[in-house]
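Here the complex is missing a single protein chain, while all its other protein chains stay put.
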Amino acid sequence: MPLLYQIDVRSRLMLGTARYPSPAVLADAVRAARAEVVTVALRRESAGERAGQAFWSLVRELGVRVLPNTAGCHTVKEAITTAHMAREVFATSWIKLEVIGEDDTLQPDVFGLVEAARTLCAEGFEVFPYTTEDLVVAERLLAAGCKVLMPWGAPIGSGRGLNNLFGLTALRAHFPEVPLIIDAGLGVPSHAARALELGFDAVLINTAVAQARDPVRMAAAFAQAVEAGFAARQAGPIEPRDLATPSTPLIGTAFRG
Amino acid sequence: MKLPRVYPIVDGAAWVSRLARQGVRLVQLRVKDRTEEAVRAEILAAQAYCGAAGVQLVVNDHWRLALASGCDFVHLGQGDLEGADLPALRRAGVRLGISTHDESELERALALRPDYVALGPIYPTLLKVMPWRPQGLARIGEWKRRIGSLPLIAIGGLTAERLAGVFAAGADVAAVVTDIVRAPDPDARVRQWLAVAEAACAPASASGRRESA
Partner (left out) sequence: MKIQVNGAWRETQCEALAGALDELGYGGSVVSTAVNGEFIAAALRARTVLTEGDRIEILAPMQGG
C-alpha cells in the first residue's frame, strides 16, 4: 500500500461508520474488516446529548485512524469551514473532501471540489477528494496539492459496483504513482476484489457493510475480497481473449487423423 | 506556574501533532522564513492539534498572529522584544517567555515580568550560529538563583543523555530542537526524553535518597 500523506496504512479496506444498526455492530465490523482507517463526520448536536461524545470515544477505543468527511457540503465555503471544524475536533489534518453538486446522484461538484481542495491544501490540510473518474478533474486536483484521489465506483449507497470501467481503468493508467482509493457505490465483495485487480490501491466501503443483513460477516468478506484482488494483481493475471484457446494440449489426442 | 519538563521546538504543525501523540505536553512553534499566510496556517493547525490533546502551545516571535488567533503563550527573543506590543499581550492574558544569554539580557527580561526565562546555549548547538560561548551547567544554577520561582528553560545542544545533569543543575524545563527532529526515529527519541525527564525529576525521599519504585 503506498504511503498516504507519509502515513503507512497497511489495510486496503477502509470503512465508513454510518448507518450501522448499533455502535457495537460498528465496532465488531471494524475489527472483522481489520480496517485501519474509518471515515467520520460532524453533525449538529443538541446540548446535553452525548451521542457524539460516545461515538468519538468508541472510535478512539478502536485505535483506528480517522478520516473526517465534509458530507452534506454543497458549497466551497461550507466545505472549507467544515474541514476546519473537523480538524479541531478530530485533531487530524486528513480530510475527505466532498462538495456535492447534485442530490439524486450525490455526485461531486468538481469545480467546487478543485477550488476547495486548493484552499485547504494551502492551509496544511491533507486532502482526500471524493471525485469522479474524470481525468482533467484528477489533474486539477493533483495540481491543487492533493496527493491522493478517491474516485467513485458508483453513486453513494447505490451498491452498483464499478460503473465506468473504461473511465476508471484510464484513471489508473494515467496516474500510476498516485494512491487511488475507490470510494462509494460498491455493493458486494467481488466489486472490491475487482477494484484491487484493476490496480486501485484501496477501497472505502460503508453502506454495503453497514446495511448488509450481517454486517460483521460482510465486513470479513470484504476484507478477504480485498486481499484476493490485491494478490491476484500481484500474481499477474492472464489477458482476456475473444476466442477460445484450449487449456488441454491437442497433441496426442485420440481419434484424430 | 509549573510547566512540563520536556519542551520541543518545531517548525510546523505536523510536528506538533506528531509529538503530541507521543505524550509531549508543551511545544513551541518556531516558524521562520515563510509568508504570513503560511505562518497563520501553521498556527491555526497547531492550535487545533494542541486543543484536542491538551498540549500547551507557545508561538515563537509572531506575536501579532498569535494574538489574532487566540494563542495564550508567546516566546520572544531579545531582538523580538523591540517591536512587540507587550501591554496588548498582557491585556489579552497572553503569557510570555523570553530568551536570555547574559546578565544584561536577564535584567531586561526580568524587568518585563515574563512567565518564563530561557537560558542558552547550554551546550554547543548545531542549529544557530550564536555569538555566545556555551553557558554550561554552572550558569543554570546562577540563573535559577536569580529568577527564583519563575520557570527556567534550558536550551541549546540538549540531548536525552544530558537531561539529568541539566535538571540537577537547576533547570525546570529542557527545550530541544535537533536531538528530536533530526533523530533517525523521532517518535522513539521523544519518548526517551519523556521517560528520562520523568525519572530525573522523581521526588527524593526525606533522607535524600531516591525512593525505590
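A and B are the chain letters, set down in written order, and residue numbers restart from 1 in every chain.
Everything below uses one rule, namely that a contact is a pair of C-beta atoms (placed from the backbone, for glycine too) under 8 Å apart; a residue touches a chain by one contact, two chains touch by 3 or more.
Everything quoted here is computed from the prediction, not taken from an experiment.
Shown chains touched by the undisplayed chain in the intact complex: A, B.
Annotation: of A:156, A:180, A:202 or A:220, A:156 touches the absent chain (contact as defined above).
In the full complex, subunit A touches the omitted chain through residues 16-20, 26, 39-48, 51-53, 55-56, 59, 68-69, 71, 77-78, 81-82, 84-86, 88-90, 156-157, 204, 206-207. Listed by residue number, the positions of subunit B touching the unshown chain are 44, 47-48, 51, 69-72.
Following the convention adopted for this analysis, only the chains that are shown with their structure count from here on.
Computed centre separation for the pair subunit A/subunit B is 41 angstrom, with centres defined by C-alpha atoms.
Taken in their complex, subunit B has these residues touching subunit A: 13-14, 17, 20, 37, 41-42, 44-45, 47-49, 51-53. Every residue of subunit A that touches subunit B in the complex is listed here, in rising order: 84, 87-93, 122-124.
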